[in-house]
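Heads up: the structure comes next, in structure tokens.
Just one protein chain is left out here, and the rest sit where they should.
This part shows chain A:
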Amino acid sequence: MIITRTWLNNFLDISEVSDDTLYKTLNAIGLEVDSITTHTIPEKIVVGKILSCEKHPDADKLNVCQIETNIGTVRQIVCGAANVVNAEYVAVATIGAKLSEDFEIKHAKLRGVESEGMVCSSSELGLPDIGDGIIILDESIGELVVGKELNDYKKLSDTVIEIELTANRGDCLSVNGVARDLSAALNIPLKKFDYESQNQEKIGLARVAKLTTEGEINASLEYVMASMESLHTSLLFSLRLAFVNELQSDSLANILKYITHTTGVILRAYDVGHIDLNSDEKLLISAKNVNDVVHISLDDKLGAHLGIHQEEELKATEKSTQILFQASYMNPNLLVDVVSEQKLDTDELYYNTSRGSEPNLCFGISYLTYLFENYNNSKLFDGSISISREVEDKIITVSAEEICQIIGNDIPKMEIINILKSLGFSVQMTAEENFGVTIPAYRHDIENIQDITEEVVRIIGIDNIEAKALKFVEKNRTNDSMKKYYAKKELRSRAVAAGFDESMSYAFTDRVLLEKYNFPVVNEELDIINPITADFNTLRTTVIINLLQAANRNVNYSKKSTALFEVGTIFNENREEKDMLSLIYTGQKESENVSNAGKPTNINFESFVKKVSSVIGNFELRTSLQINSIIHPYQSADIIINNQTCGYLTKVHPTVSEDFDLKETFVAEIDFSALVPEHINANPISKFQGVYKDLSFVIDKNTPYSQVCLTTRALQLPLLKKFYAVDVYEDESLGDEKSLSLRLFIQSLDDTLKDEQIDDTVSAIINELERVYGAKLR
């Protein structure tokens, strides 16, 4: 909603109110000011009167004008605008006027003709564009005095205020509405608009038209009719409409828009040029309820869905000679339901009707009458025809005590009542503490005591409410979400310490990419209907694609290595959510420095596993069973924690790396729920010496260490404290076998180890590995 200072002044005397006060007050009462701009016209631009205008002898498009720029001073000015020919009063930039930093008006010679100044267009004056050519001044901006500085015309150098209205404040979708709200806050009475028709057309409207209804009409309607002579949009209207971005080419549309913007009343105009005033046949206006939509027809021709849209065919334009004007109001709550349920097309006025337009139709009609009779030589037919919906006043019973309780400060009852009255609410006092508040029709948003409290808060100003800390009863509020949050935080902190930057990416991705890399996709029937772009057309089932894309961007920023992690949500085919820790490492394994002569090697399997391990702690790796095509068939592994597969890590398949323009790249994806730390009890610690024993086996090449590990562990040898692989060796001489060396640590809790205890443990392992895998000791 945009208003201007002088426009506002039509309804509220703000001559004593500074722009700053206006800005602060609007914000304080909940009409948030988005911008406030004062248009200042440069000095030395004056009202000029064109005395004569002749074609330039040497240039078709130029005119040589004699312009009176001050009483008794006539200047010759060459002007290129076509519309100068019909102009009388214009804006003349005289010698020395500075239109911008680097544009000062000087003496000039245009194709041999002297020119002492410039005739300006609206945009050259720093005003919005109101059409081709120069700005033609008229009395709508005030009395035109030759030589007067244009900056002295306050309606030109107006202050434009853009307000961001909240959805509930349809009552402020007009200049009058904003004035009404400001009136309460500034304590300045509203100027009432009153106009009696001069009634130039003697024919009564009732003689030529009649209104019929069919079904319940939940709307107010008022009609007037006028014969049109000629219409034009005055400079003031053009400017103001341009200030509010509503200027159109049709003068009738402009006037209607102007009235609606001024009064808030919704107006439509129908061309009824076809009716014969001398005939006995009356124009039949019918309002019919069709599935709760009010259809307005003129002589059986559909003209509009009331409050929703108007049919183009009957719409009047500036060329229409006979026009039927309709003012209407509908309860916005009813309207939006109907429109949404029946999926009806709406036009630009629906924004106003759906948020609550001005219910006082007389206001709009008399403003219209005033404008047409005074400025457009139009004759209105006598009287109007109307129907009004019958609604009871909305009365809400409140108590001052409860209002104060919601606010938390004591506010005297009389102050509350005065505020409500100033906002147009009427208050019925009772003997008791409670009082009744009648809500004005234009405030359809007020429903209960909290709404009324808000009105009080608005006008008092929240800044004037004293803040008070809440007293509450302490309570243990730790819960699972909190535990999870801290587990995530801990994980993130470890990832950061391990050299990964934290990434945050969209939960969306491209279905095509997921399918290309053989990741699951959300079932078609559960997917997004209205994606924002094709790249984000589905929910992600992995974070890896996002990380690959991020890595790719970093490569483009000349990064030689990128390490990212994200703790983020993914979705499965059934759209169920799960949090994952995902990591990517691409490019150089470490920073370039003197110890690697500036040529670090690229990340490899081992270094990546180490990094992952420093983030998530202990895990086992087993041959990967993943089916996505990101994974490298020979350098990928499932991550096992507590004997459960909870994720995988892999070198990225070279064809995929190529897709993303990456060098050696490794990724890991781990189910966050497996990483939430569990309670740990400590085991007893032995006081006795332990021994290390190394065993080297020759074993089938294809037996992974993880198998050996599982088999050994299954023996549950009590003295075997830990074991790990220390060497793997493959050689042609070994054929299909490899040499695998294990290091055992053997220790007893109860006493010093005896040789036979050590031998028993060692031989148990040797025997079992031979039995299961045919492994031979080297």
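To be clear about the criterion, a residue touches a chain if its C-beta (ideal position, glycine included) is under 8 Å from a C-beta of that chain, and two chains touch if they have at least 3 such contacts; residues count from 1.
Please note the rule applied: contacts and distances are computed from a predicted model.
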item: UniProt protein name of the chain not shown, from "GntR family transcriptional regulator", "Menaquinol:cytochrome c reductase cytochrome c subunit", "Phenylalanine--tRNA ligase alpha subunit" or "Sugar ABC transporter permease"; value: "Phenylalanine--tRNA ligase alpha subunit"
item: Of A:E101, A:D280, A:E392 or A:E466, the one touching the omitted chain in the full complex; value: A:E466
item: Which of A:L221, A:A498 or A:I699 contacts the chain that the document leaves out; value: A:A498
item: Selected residue (touches chain absent from view) among A:I416, A:A563 or A:A668; value: A:A563
item: Contacting the left-out chain in the complete assembly, out of A:N530, A:N683 or A:Q716; value: A:N530
item: On chain A, residues whose C-beta touches the chain left out of the figure; value: 27-30, 32-35, 166-169, 332, 336-337, 339-341, 354-355, 405-409, 448, 450-451, 453-454, 457-458, 462-463, 465-470, 472-475, 477-479, 481-482, 484-485, 489, 492-493, 495-508, 524-533, 536, 546-547, 549-551, 553-554, 557, 559, 561-566, 569, 571, 575, 577, 590-591, 593-595
